[in-house]
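Note that one protein chain of the assembly has been removed; the remaining protein chains are unaltered in position.
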Amino acid sequence: MTAASLRVEGVTAGYGPVRALVDVSVDVPDGAVVAVLGGNGAGKSTLLRAVSRTLAFHGGALRGGSVSFGGRRLDGLAAAELVAAGVVQVPEGRQVFARMTVADNLRAGALGARGGARGRARGGERDRAWGGARARAHRRAAALARVHGLFPVLRQRAQQRAGLLSGGEQQMLALGRALMAEPRLLLLDEPTLGLAPMAAARIADTIREINAQGTSVLLVEQNAAVALKLASSAYVLETGRVALAGPAAELAVSDEVRRRYLGVVDETAAQDAESVSTSLPRLGRWPA
Amino acid sequence: MRGAPRSRRPPPGSRRPEPPSGPDGPAADAAGPVPAAPGVPELRVTGLTVRFAGLTALDDVSFTVRPGSVHAVIGPNGAGKSTCFNVLSGVYRATSGSVRLGGHELTGLPPHRIAGLGVARTFQNLALPPYATVSDTLMLGRHRLTRAGFLAAGLRLPSAAREEARHGARVREIAAFTGLEPYLDHPAGALPYGLQKLVELGRALCTEPRLLLLDEPVAGMTSAARRRTAALVAGIRDSLGISIVLVEHDMGVVMRLADEVTVLDFGRRIAGGAPEAVQRDPEVVRAYLGEAAPEDGGAPAAGRGHR
Amino acid sequence: SGKANDDDAAEGDGGGSELRVGDGVTATTVPLGVLTDMTGVYATLGKSVTQAQQLYFDRFNADGGVCGRTVELTVRDHGYDPQKAVSAYTELEPEVLGFPQFIGSPYVAAVKDRIDGQDKGLVIPQAWSATLLGSENIRQIGATYDVEMINAVDFLVREGAVGKGDRIGHVYFEGDYGENALAGSEYAAEAAGLTVVGKKIKATDQDMTAQVTSLAKAEVSAVLMSAGPRQSASLAGVAAASGLDVPIVGSNPTFAPQLLETAAGPALLKNFHVSTSTLPIGSPEPGPAELAAAYGKEYPGELLDTGVIAGWSAADLFGEALQRACKAKNLTRGGVTEALLSIDSMDTGFGITHDFSDPAEPSTRESLILRPDAEAKGGMVVAEEAFTATAAADYAVGGAEG
Amino acid sequence: MSEPLTAPRRAPRRYALPAAAGAGLLVALALPFYLDRFWLQAGLFAMAAAIGAIGLNLLTGATGQLSLGHAFFLAVGAYGYCALAGGDEEGLTGLGLPTAVAAAGAVLLAGLAGGLLSPIAGRLSGAYLGIATLALIFIGQHLLFNADDLTGGYNGRAVPPLELFGYRFDDSEDVLLNVPFGAAEKLWYVGLALLVAGALFARGVLRGRPGRAMNALRDHRIAAGVMGVPVARLRAGVFVLSSMYAGLAGVLLALVFQRTVPEYFGFVLSLEYLAMIVVGGLGSVAGAVLGAAFVSLLPQVFMRYSESLPLVSATGDGGVAPGEASRYLYGAAVVAVVLFLPGGLARLAPRRRTPEKKEPSDAEDAIQTQTSAHRA
Partner (left out) sequence: MTTFVELLIGGLSTGSVYALIALGFVVIFKATEVVNFAHASLLLAGGYVAARLSGHIGFWPALAVGIAGAATVGALVEFLVIRRYRGGEHSVLAIATIGVDIVLLTEFTRLIGTDVLTLGDPWGDAVLTFGSVTVPQTRIAALAAAALLITAFLLAFRYTSWGVAMRAAAENREAAALMGVRLGRVSLSAWAVAGALAAVAALFLTVFPTPGLERSTSFAAFKAFPAAIIGGLDSTAGALAGGLIVGVTEAMATGYQAELSFLGRGLGDVAPYLVMLLVLLARPAGLFGTRELTRV
């Protein structure tokens, strides 16, 4: 097994009485980009939460199956320990620290960086810690420069409170923040949500670039066109189960995926659709 | 087929996307394109400027929304679209400029007064209650149309009960229209993202608006759901005849729905007019759409849903 | 139904020779209620008073009790909470003959109407405000706070600490304790041609620096205290440190022996006095000495403070009333109240003779002046034997203002 | 969509509850014939607390406005009643109004006091509002101690007994079915009636249009405003309503105490009311009632049975005093409910038949507002 591949095996998870994932297995080989598609409520975010150990924050729990990264079981660790192991998630809905400045958000991103502030700087390792501190500062500066390069707006707005950024700007910040941790595996939950076309394209480029620098990516995306272009393989979730899986290129040409996720309406289907639904939905006016 | 149906008010549904699974009775085809409903006023934004400490989010923006039309506002992230909505709905105060809805000046009014004039909106970042059911959430939309106060509700006066029943029926009607009926008893906060967006839309509809402001209504939806929602929006316009202002990054949806487009960049209006014209406008392409580099799907959102 | 009247036949109908009993008194016991505070703000007081009373009634019972019955105390700790205090009263009232202890004068006031109206049980509150005077059933033992302060002013004048035209500070607690004391000091000051500079504080105020500063500014020649021990310590300490070297006379509750070990100890020893109506527990007189010995034996290691004497005296008074009621063959509430009214000269052995024949009058107008002494048990010794200031003798207790 | 979400979630106990409520009410009506004054008084304290807690739950639970100043409004109710109903005895000022009018007046007065605070209540939220309302406690105490001719100062003021249609709710004994009826017995029915009425009213408010707006305000202020809810006005309105409940509770408390003392209306009382709604369950009427019963009866039970409790010594000679034991338990109970019973006691009540069911205040047990779904 390669050093840094993610294996999700037979995972079942849910929220209270709600079962959101049933026996889901997903593989992210080292250095790959893997996409997960699926309708709203299919369980995509739940899958990422199951990997990043944050289900508990939503009142959910992992009920079965295993998750391992680089051969190490993850399902016993705390969310924070995962970051140290190199797995970093960009959560759904951005979740930037609204009252902190953009700069502090990025600093927060670097808190759990591998070999980061916590963990090493303890006890008799003072010397190494000092040496490490300098190296760490360097790496952090480099990471910051990279993030600023990717999203110049984050440099311009460094002192603005993150909560006041526009939706798209927050999305950039969320991604930038995650990159500060220098992840080996990046879990992305709809990174292009709410982004303007150009910005979405830039995110796509960024993902590709990050991936080229050796970070594996597990990508949850509504934007299936982008996702399937970026990914080497893909999974389709439906009501918590894996409905389809395979190389991205193959999925991209499958009718099912084309119709449901790429929004490609092939001619006959379109005809069907139009003949069936000759009308728009209607709602009567409210009197008075 | 890029650029979809452009003719104003095409025969109903002809090139429209598939409708939601809601009821579509035969009554539907009888009604042709509905003109603006009576009493739907024009929205006129003039010289709108909003400044935050050291940042001009909107800079002298003007546009007009014709009664009964869909007016799209597009622009890159941070261009000021949501800020514009926030001013229209009274959440922010404009630094200067005016917003007139028919005879009413909106700037300076508190949000609930603006809502009282028939302006409803959805939120880009969901603003739904975490525990209340969908049905209660929608009922909240009826607030401005109902009267029962502490006394009437506390004493359960018959008037309050009657009001509740009457408006409850309308809420179910709207829920059926938006496809939310099966979820009426679910807590809104635990629904999947896509459905939450629909609840937002339904709640706004429940206020029986004359002007509906939609902030990225299809963001986070699968493409099938996007089509359904777009059809829903078209359905709202056609059956209610109200004006709709739409902020959306999905150019497919914008092109399909909008009668007119205003483009913002860094708070300034850089273009405006008919959708096709705007889409070809080099300034817009530069600032927003990007040189569509087909190789990597440069503007992936654009063209989604129909190519 | 459960509590339907089935004619309580306990009460004898009182032929001259037969003993009348009632209100929980059985063939073997006389139940009394103790409403105390052992967990609230007056916990210090409550604990000493309760223990002293238990000690008293243990002896009382050992000496044969009353009318062949032993006294049984039921203790309720209300933690100085009004709701609990009133509830505790409601709970115990039907079952006991009376209350030798009831801490918290507002709560006594709260049930006053019930006591005077239907209940008619004897209650001895551990508070000496003149506002509680006037009821046959609620009786304090000792001088009221106003009288204490009048005597204190008299002491200061006689000592030459203050003279006509001088100013005298008075630091007092908000509430009837402080306000009653202030009424006394103002009365006495007027009589002696002094001006009172009042400083009202709260029980939560711990630091008297501001008060000292402004008293110094007002150039007072002496200070009266009607607060708690902490406030006296702080005041004495700050005054000494900042050069306000004037005598301080406090009301009875202003001193605790623990204070002598604090930073303010030396200042207290130098300038502090207490005006009170009992001998200190450290006094060599037989009363205090015996009590101190007995208490120390029963509760080794416990502090000997004024609460011990207050509790003992109240119990003693109650015991005396019980004995007299027994003698009058009337061990009912009414009998006890009556018995108390017949006590017009009772020497509890603590330096002062009390007269309970007039409910509208304090049982004494005498005060002793005590001063701290690190060597003495309980930290205080007598500085001046019991006296009544002329002003105190003329004073209409409780005043026109009620 | 995962399937379980569509499963029906209506609990099948719609009919059981009204029946239970009816039975509870009957028991409550019979209690004065069986319980002694101590327990009736304890029950009355609990009823008054329940009324006040319902009011606080409207404000804090349902609208999300934290208030530490509830005790102040209780004081306004209690003293308002005394001042309106009382005469000029003891050197005090009083209007001598008929007591029923005075009681209503006191409730209105409390509402007015709440209204005066609306410039602050309408603007603040969260911890800031909480501590701002704490100021009320101190201001209240200051007024109570200083406005002696209205409040009677430190030793408080006697409470004129209630008189309705010529019937006096005082200690003069009436004998009913061979049971002597004193103040506690008579007031019991007044308390019960007020509690039931107050609870039903609050339930109506919570389930109706105002309740939805209040919850919306709690959940998302801006969205509520945009949906047409007049935020500041509603906040102020709820504050007034909640103060009126507190005022009513104050009136009842005063009647039970027979004398109002300023010290009662302090910080600790405010905290107790907060504890009630949290222990009972935020946002629901049933929660407020259960919490009030728990918080106000627990210490009474403890004090009463202190002797028979292990490890507790009555006189504080070394061991744990009953007062202390009850405080430990009370504190621990608050913590335990917050930690292990999110949603409070109201969550347990419908399912399990606890002995507490017999408590009269549980007549309102049936009340399960929609808002009790609030997950705390």
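Labels A, B, C and D are assigned to the chains in the order they are written; within every chain, residues are numbered from 1.
One rule holds for everything that comes next: contacts are C-beta pairs under 8 Å (C-beta built on N, C-alpha and C of every residue); 3 or more make two chains touch, one makes a residue touch a chain.
Here the structure is a predicted model, which means the values were calculated and not measured.
K.L.:
If the hidden chain were put back, which of C:78, C:199, C:324 or C:371 would touch it?
P.N.:
Reading the full complex, the residue touching the unseen chain is C:199.
K.L.:
Determine which one of A:52, A:171, A:211 or A:233 touches the chain that has been left out.
P.N.:
A:52
K.L.:
Check each of C:237, C:280 or C:362 against the chain that is not shown and name the one that touches it.
P.N.:
Looking across C:237, C:280 or C:362, the contact with the absent chain belongs to C:237.
K.L.:
Identify the residue among D:223, D:246, D:292 or D:345 that touches the chain left out of the display.
P.N.:
D:223
K.L.:
Just the residue numbers, please: which parts of chain D touch the chain that's not shown?
P.N.:
So the residues of chain D touching the missing chain come out as 60, 66, 119-120, 123-128, 130-132, 134-135, 138-139, 141-143, 145-147, 221-223, 267, 271, 274-275, 278, 282, 320-321, 324, 327-328, 330-335, 338-339, 342, 375-376.
K.L.:
Just checking the interface: what residues of chain A touch the absent partner chain?
P.N.:
Chain A touches the missing chain through residues 52, 54, 57, 78-84, 88-89, 91, 95-100, 104, 107-109, 111-113, 116-118, 161, 163-164, 177-178, 181.
K.L.:
Against the chain that's been left off, what residues of chain C make contact? List them.
P.N.:
Answer for chain C: residues 39, 41, 43-44, 47-48, 174, 199-214, 216-217, 229-230, 233-234, 237-238, 240-243, 256, 258-259, 261-264, 267, 303, 305 touch the chain left out.
Operating definition for what follows: only the chains that are shown with their structure count from here on.
K.L.:
A-B versus C-D: which has more C-beta pairs touching?
P.N.:
Between the two chain pairs, A-B has more contacting C-beta pairs.
K.L.:
Between chain A and chain B, tell me the centre distance in angstrom, where each centre is the average of that chain's C-alpha atoms.
P.N.:
28
K.L.:
Indicate the residues of chain C shared as contacts by at least two other chains.
P.N.:
There are none in chain C.
K.L.:
At least two partner chains per residue is the criterion; list those residues in chain D.
P.N.:
In chain D, 1, 5 touch at least two other chains.
K.L.:
Which residues of chain B touch chain D once you look at their complex with the stated criterion?
P.N.:
It is residues 89-91, 110-112, 114-116, 120-121, 123, 127-133, 136, 139-144, 146-150, 152-156, 160, 163-164, 182, 185-187, 190, 192, 203, 207 of chain B that touch chain D.
K.L.:
Can you name the residues of chain D that touch chain B in the complex?
P.N.:
So the residues of chain D touching chain B come out as 1, 5-6, 8-10, 201-202, 204-205, 207-213, 215-216, 219-220, 222-232, 237, 241, 370, 373-375.
K.L.:
Residue numbers of chain C touching chain D in their complex, please.
P.N.:
Within the complex, chain C touches chain D at residues 1-5, 38-40, 47, 50-51, 54, 75-79, 81-84, 86-88, 90-91, 94, 105-107, 109-114, 117-118, 131, 174-176, 179, 299, 401-402.
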